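A single protein chain has been removed from this complex, and every other one stays in its place.
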Amino acid sequence: MLCVKPYNWACKIFIIPFWEMWELPDIFVQTLWEGLVGGTLYSLIALGFVLVFKASGVFNFAQGIMVVFAALSLVGLHAIGVPAFLALALAAVIMLVLAISVERIVLRPLVNQPDIILFMATFGLTYFLIGFGELIFGGDPKLMITKQLYIPTGTYSIDFAGGRVELQKLDITAMVVASTMVAVLAVFFSKTRIGRALRAVADSHKAALSVGISLNQIWVIVWFAAGLVALVTGIMWGARSEVSFALEIIALKALPVLILGGFTSIPGAIVGGLIIGIGEKVGEIYWGPLFGRGIESWLAYMIALIFLLFRPQGLFGEKIIERV
Amino acid sequence: MRAPDDTEIKAGQTLLSVEGVSLSFGGVKAIRNVSFDIKKGEIRAIIGPNGAGKTSMLNQITFKGVKRKKMRPHDAATGGIARTFQNVALFKSMTTLDNIMAGRTLRMNKNLFWQLLRFGPAEREEIEHRRKVEEIIDFLEIQHIRRVPVGRLPYGLQKRVELGRALAMEPELLLLDEPMAGMNLEEKEDMCRYVIDVNNHYGTTIALIEHDMGVVMDLANRVVVLDYGQKIADGTPDEVKANKAVIDAYLGVAH
Amino acid sequence: MFYREAGQFKTTYRGDMTVFPILQDRIGIIVILVVAFSIPLFSSNFMLHAIMIPFLIFALAAIGLNILTGYTGLLSLGTGGFMGVGAYACYKLATVFPEVHILIWVVVSGFASAAVGILFGLPSLRIKGFYLAVATLASQFFLSWCFIRIPWLVNYNVSNAIEVPRRTLFGVHVTGPEATPQARYLVVLTIVVVMTWLASNLVRGRIGRMWMAVRDMDIAAELMGIKLLNTKLLAFAVSSFYCGVAGAMLVFLYYGSAEATAFSINQSFAVLSMVIIGGLGSLLGSFMGAALIFMLPIMLPQLMAAMGLPIQSATAEHISFMIIGALIVFFLIVEPHGLARLWQIAKQKLRVWPYPY
Partner (left out) sequence: MRMKGLLVGAVLAATAVTPAFVSNASAQDSIYVPLFSYRTGPFANSGIPIANGMADYLNMLNERDGGINGVKLNVEECETGYNTEKGVACYESTKAKNPVVTNPYSTGITLQLIPRASVDKIPVLSMAYGLSASAVGQSFPWVFNPPATYWDGLSMIMKYIAEKEGGFEKLKGKTIGYIFFDGGYGREPLPLLEIFAKKYGFETKLYPVPPAEMQNQSGQWLNVRKDKPDWMIMWGWGAMNPTAVKEAARIKFPMDKFVGIWWSGGDDDARPAGDDAKGYLTLNFNGVGAQYPAVQDIIKHVVAKGKSQTQADKVGENLYNRGIYNSVLIAEGIRNAQKITGKKVITGEDMRRGLESLTITQARWKELGLEGFGAPITAVNCTDHNGHHAAYMQQWNGKNWVKITDWISPMKEEVRPLLEAAASDYVTKNAGWPKRTESCDRPS
């Protein structure tokens, strides 16, 4: 109705979507909210990547499977009769054991190898954890123990502009937990001695070594922190659908967030996650119909790529200076 | 070919002239309005204390260029400029031979098709250039490391390979950025000999950055002295040596 | 003792520039080729169809990726997508022009892949390292989406799959269900051998040096007069060409029919691990990596069964996942430069044997 023949396409791209936003404001707000929640969860996964990359320069491909593994440990422990919160604590311990093992078995012998070798090693770790996880817990999906962990479920319905906006309590919890997590990590890294050591390592391995900071300890700590982030991510994603190995694929979505936010920046991971989350939801809902919908699988990457062409080091990444 | 003597250089044609170049990084002015020229066939030295802006100057010449406002690095190469770097910039995992062969890239032109087949033209071209490269290898006396990845070579040899790679480009103007840095006396003497030989043998014009005064005074026909991004002297080694500003700069008189 | 180069002098540059300057190596490669071409005589169909054919095809894809990642230093996670472009291009060409022989289309389809490779290689001028790797993921996901969404690519098949026509070469079936594994194996082997030979010519010559120069020190390379963008795009093009041909062979000489999922991100990861485990910047390594990464998951369950371990097939699968993962880490620790370097070290040992140095 709005679009006339010769300008049909331009109209569908530039007018209809905005008109729809205006017509159905509740849907628009809901879209933004879904994007925000999705983005927060992407940020959480990206945060795990950033922590490890910042301190050890390792592009940790295993972050996705760590999410699955952490959540499976929690659910698996609960299934054999461990009380929920004890299981939570034990799952955290398992992530610590994992961090120590990774440092001992994988990182320590590979110290000073090129980045790509370390990347590949985490790839091997991924394979191992998939096999190990399926061997112990089985490949069938599990229900997240949402109730036992007192994670609220249900919906707040808010009447808005003639429609309604539905806020899942679960999503609100996810937002709160994610923000708390980020805040705690930020304080930890800026105020504590270990945090300062970590930043020193991030700036220069050699410099850190020369002032007597143990690299091995730092690595264990960041991998453990990444493990904890993975655990929280696993609980949240698991509660949204279920705990299964297919979750690992979702973790790939953190990659466009990373290139957008920069591999080394915690605020970058957060802002990047929100941009990607909201961008892909808005894109899918309002511009998706142009492509027959279902464009979320690549839209996030395209958004990131376009950003990247203008800022090759990401939004918050340090400018890359090469000296000869 | 014989290197021209000093009087010939004075009269000789200017190969490159630098006029009013400035460069700043953020608020720091690395180079302020510097002008000088390089004449064909001479060894021209640019000296100055640490942080005087020598390397920046050289980068300006190769990367930005003069008269041509925006010169891309690739144009510098086609324009006959080759250089070595302060921190060796060799292709570390390639062998000495491949590194120097890479210097011939611009002069090789057999296309993808022939490269794929390799028989015939591409192979003939490869052999022809290999011959040139072997001459350079002989000249620099690095036959024994022909097949060694340069990353595994000691520093002194790496510098020599880098010189070889630059020579392989058969440049009109060769820019050497601290070719003797980090070398012991013996290596320095070797390097000096090679620089003079290159100038004599190939007739290549050389611009040299160095802060070892002794080396510079022996090698150079003319010297530019920079300090804090400004030109403070320009002339023959003897003239420069006598210049008060230079002495102050090197002995550290308060500004 | 037997592997000595002593006494083998080269008097011409041509002789010095050959791939295998040492006599023993030349004998070795001839033996390998003879064995490779005669395997169909004494090998089972399982060996040929389930192991050798895909192994060779993946080795070719690994060579393709190695040109990009190993030789030019551009990390790519989009291999699966480029392989898919080759496969779909081959399908379109073979159905639109059925009179041209299919094997010609298998090779020509590489050009389509090369064109797409150039397009997605454009960001490489500004983006480096892992950033580029993630950017190539964009191509992977976008191409996967295209394979599913553009019905024209599958000739509007309701099943959304591409099927392989029956074609013969010298009266022998080479594609389609009647083609024996022997025939298909020989075709694959021939293509892979020829393309490997071409690749080895390429990487030893001017273009190979340009790629490696860009990889090792791009600023210095630029000052040698190497145009960065052209060189990188050429690497993308050649690499994608190889991947494209591998993808076309995958469908036409191995799968026999394929859905878009055959070219998913997992394929990209698999090929990348082959390249890294095998050795970056080594053609031989591409074969070794493909052997390890592809054959291991197929053979481990068989091996375990053969050793009489009475375990469920799923358990075997889980354990083989663990073993593959552990082996990847193990090999990286033992030799980060890949199996190819291990092989070199072994040769070096042989050279000085029985003395330690």
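Odds and ends about this structure:
Every chain is named by a letter (A, B and C) in the order it is written, and numbering of its residues begins at 1.
Everything below uses one rule, namely that a contact is a pair of C-beta atoms (placed from the backbone, for glycine too) under 8 Å apart; a residue touches a chain by one contact, two chains touch by 3 or more.
It should be emphasised that the depicted structure is a prediction, and the values quoted were computed from it without experimental measurement.
For the chain that is not shown, the touched chains among those present are A, C, taking the whole complex.
Only one residue in the set A:V111, A:L143 or A:V184 touches the chain that does not appear here, and it is A:L143.
If you put the hidden chain back, the residue from C:K92, C:K128, C:R184 or C:H318 that touches it is C:H318.
Check C:N160, C:Q182 or C:S200 against the missing chain and you find that the one touching it is C:N160.
From the set C:V174, C:L292 or C:I328, the residue in touch with the chain omitted from the display is C:L292, counting the whole complex.
Think of the hidden chain as still there; on chain A it touches residues 20, 24, 27, 30-31, 34, 37-38, 130, 134, 138-141, 143, 155, 166, 168, 237, 240-242, 244-247, 249-250, 252-253, 280-281, 284-285, 288, 292-294, 296-297.
Interface with the hidden chain, as seen from chain C, comprises residues 43-47, 49-51, 54, 95, 98, 141, 144-145, 148-149, 155, 157-161, 163-166, 176-178, 254-262, 264-266, 291-292, 294-295, 297-299, 301-303, 305-306, 312-314, 316-318, 321, 334-335, 339, 342-343, 345-346, 349.
Heads up, the rule we're going with is that only the chains that are shown with their structure count from here on.
When every chain is represented by the mean of its C-alpha atoms, the one lying closest to the mean of all protein C-alpha atoms is C. Chain centres here are C-alpha means, and the one lying farthest from chain C is B.
Chain A and chain B have Cα centroids separated by 49 Å.
Shared interface positions of chain B, defined as residues touching 2 or more other chains, are 85, 89.
With touch defined as above, residues shared between interfaces to two or more other chains in chain C number as follows: 217, 219-220. Residues 69, 75, 123, 126-131, 134-135, 137-138, 141-142, 144-145, 149, 217, 219-220, 265, 269, 272-273, 276-277, 280, 314-315, 317-329, 332-333, 336 of chain C are the ones touching chain A in the complex. Contacts from chain A toward chain C in the complex involve residues 59, 105-106, 109-110, 113-117, 119-121, 123-132, 134-135, 139, 252, 255-256, 258-259, 263, 291-292, 294-295, 297-298, 301-302, 304-305, 308-309, 312-314, 320, 322, 324. Residues 62, 72-74, 76-78, 82-83, 85, 89-94, 98, 101-106, 108, 110, 112, 115-118, 122-123, 125-127, 130-131, 134, 165, 169 of chain B are the ones touching chain C in the complex.
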